[in-house]
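Everything on this sheet refers to the single structure shown next.
One protein chain is absent from this view; the other protein chains keep their places.
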Amino acid sequence: MDLLGILLGGFAAGMVLFVVSVGLSVTMGLMGFVNLAHGGFAMLGGYVIVLAMKGWGLSFFPALAVGFVAIAALSVLLERTLYARLYRASELDQVLFTIGLVFIMISSMTLAIGPETQVLQLPEWLRGQVDLGVIRYRTYSVAMIVFGVALVVALWLGFERTTLGARIRAAVDNRRMAASLGVDVGRLFTVTFAIGSGLAAVGAGLGAEILGLDPQYPLRYLAYFLIVVAVGGLGRVTGVFYAALLIGVLDFVLKIYFPKGGTIFIYALTLILLLWRPQGLFGKRGA
Amino acid sequence: MKANWRQLFAAATLAAFSAGAGAQAVKIGVVLTYTGVGAEFGQQVDRGMQIFMKLNPGAFGSCKVEIVKRDGKNPGGADSKTAAQELITQEKVDIITGVIYSSNAIAIEPVITAAKKPFLIMNAGTAWITNLSPYIARVSFSMWHAGHAVGETAANTLKAKTAVVGFTDYPPGKDSLVAFKTAFEKAGGKVIDEIPMGGPGAVPDFTPFFQRAKDKKPDVFFVFVPAGDHAVGVMRTYNALGMKQAGVRLIGPGDITQDTKLQTMGDDAVGLLTVHHYNADLGNTPNRRFVDAWKKEFGPASTPDFMGVQGYDGMAAIAHAARAVNCNMADADKVMAALKGWKFDDSPRGPISIDPATRDIVMNEYVSEVVKSGGRLVQKNIGVINAVKDMCKELKVDRCGK
Partner (left out) sequence: MSGLPAAHAMAARHRLQWWEALPWVAGVAAFFLFPNYLAFGTQVLVTILFALSLDLVLGYAGIVTLGHAAFFGAGAYTVGMLAQHLGWNEPLSGLAAAALVAGTIGLVSGLVLLRTHGLTLLMLTLCTMALLEQAANMGAAWTGGFDGMPGLSFGKILGLFAFDVLYFRSQYLYALVVLFLGFLLVRMLVYSSFGQGLTGVRENLLRMHAVGAPVRARLVIAYTISAALAGVAGALFTQTNAFVNLAVLGLERAAGVLIILILGGYGRLYGAFVGAILYLLLEHTLAKAYPTAWQLGLGLTLVAVALYARNGILGIVDALRRRLAAWSAP
């Protein structure tokens, strides 16, 4: 396989991780809250999207929108009633809570719908291959790349150019200072949490082609989400983007040439990267 | 008054004794992964058992049947072992059955051997498990049943000379690789690349592995992945990379066209060749009855797959053994004697039997091609290899020979 094909493949794989994980990075960076249930929101969103497509006959993109809104709403509900009570708690209590929440999410989906994998049918034009001039490549992968890049640009613009974004950045850098300057940190949390979870839902829907979708999804991919967030640096959207890209491409390349290595490379890579730069590629030093 | 009480007491005691004598209870302990990563499979086997009881209410004759179910929870061995141990010592079951994962079967074995209880495996497919104890019998399959048959088919039917093997990197995958390679190379073919494709947990992105296979330009690409999410990923990647158009023929055991996932695989699955002991489209009468009953019970969109039929056949085997020992399953040696050589012609997968020498299943392997019929994907039976034994034990490969 030639270099371009490899780069595209890795890029696309990384983008799937990026879309699901970016919300986790921002909420962990902003709220300092260890939300291990992030994958659970993603999974629930995936199911909403499948339901919207199969049950209500929506097509792919409207279904993604429904998923975003539904999970954002759910996360607001949970954040206001449950998460907010644990903001001052120790990280370990947050871990306990979010793991319990994930168990509840997994078992309720298993009981309500069943343990089987849900299959998301991509629209016709996303299947098959597309001719890019220099190479014929999987349409879906190209679409993922386009979407991921568009998303990171949109998020970056949002962070850099809007007041909300400025407030979020301020609160990530120094929560107390931001609060004392009049930023309503509580409302900021809610909004950020909602957007982050909504994005996770969309990520699950978009990524189902590669990652699959079943009730075990949150725990199965938790390690990958955490790796991308840690390597990218907490609260840094561009950091998560580059981390996901890097990991996606390197993993892809290594799997082609050294398949016997298994998943060793992702973990070894993360180990090396984090030892070299403990704050992540783009994180703040001494955070 | 006193005389009346004594009469009542005598009558009651007599009644109690006679009630006990006729209807002896057969207590079956089931260990399946009802939760966790194996929940989907546990559900299939469990449903197959239910359908058997529904369609064959008289199968156990005069024996009362009691089924106690325990969750194996995970493939880690310890929880299944504890479940089996409690079923035996606390619930006093007569037989242990179920078990999806080979690791759990291996962990359970010392317990059933020490307790001298029969263990009828309804899924776990590592070939040499049946060698571990004389009290183990299996109605499901060994990785070699399908793997070896695919190798033969690739060489003899498809006339392939070169093959690339992609397999999930865990014992069933490795066993399938060895099984396929043994048969294929014996028939004159050559395996030119062996690609481990990640682990059985998280579904990997198959793109790099399949790309590597595509670049080698083999006649056939043999793929083994665990049933479930992986199978879907395989088909999607095969389509997306245009491998069919590139002339790379995908073949594998039925795990890659698992009935529950088949309809989602799209038109590119057409032409896919698989070899397996069961698929829901088999045309024999017992299967039609089985599938109809299944759809009636669990919904028209649901379908049994090979694990479902294993649950069905497992109950058939236990019912046969129960009747053979007159509902008294206390003597495990008698139960095993009844299971060895058991023949069942009414199985949805065609005639099956348990090999008395190895206590493993002997069954047909069906060669099927995926075709489109009436707007849906159907597995058309294009050939059958009759009465296939576990070739690993036949050829005494490695651990199978011990």
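In this document, chain identifiers A and B correspond to the written order of the chains, with residue numbering beginning at 1 in each.
Just so we're on the same page, a contact is a pair of C-beta atoms (placed from the backbone, for glycine too) under 8 Å apart; a residue touches a chain by one contact, two chains touch by 3 or more.
Please read all numbers here as calculations on a predicted model, not as lab measurements.
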item	value
Residue among A:75, A:118, A:139 or A:270 touching the omitted chain	A:270
Omitted-chain contact residue, chosen from B:110, B:356 or B:383	B:110
Among B:34, B:119 or B:278, residue touching the chain not depicted	B:34
Absent-chain contact - pick from A:6, A:19, A:44 or A:101	A:101
Interface with the undisplayed chain - residues on chain B	34-35, 39, 69-71, 73-78, 81-82, 85-86, 88-90, 102-103, 106-107, 109-111, 113-115, 126, 129, 132, 169-171, 174, 199-200
Residue ranges of chain A at the interface with the undisplayed chain	28, 82, 85-86, 89-97, 99-108, 110-111, 219, 222-223, 226-227, 229-231, 234, 260, 262-264, 267-268, 270-271, 274-275, 278-280, 287
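Basically, only the chains that are shown with their structure count from here on.
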item	value
CA centroid of chain A to CA centroid of chain B, Å	37
Interfacial residue positions of chain B with respect to chain A in the complex	35-37, 39-40, 43, 169, 195-199, 201-205, 207-209, 211-212, 215, 228-229, 232-233, 236, 239-242, 260-261, 264, 266
Chain B-facing residues of chain A, complex	1, 5-6, 9, 13, 107, 110, 114-117, 119, 121, 127-129, 136, 138-141, 209-212, 214-216, 220-221, 224, 252-253, 255-256, 259-260, 262-263
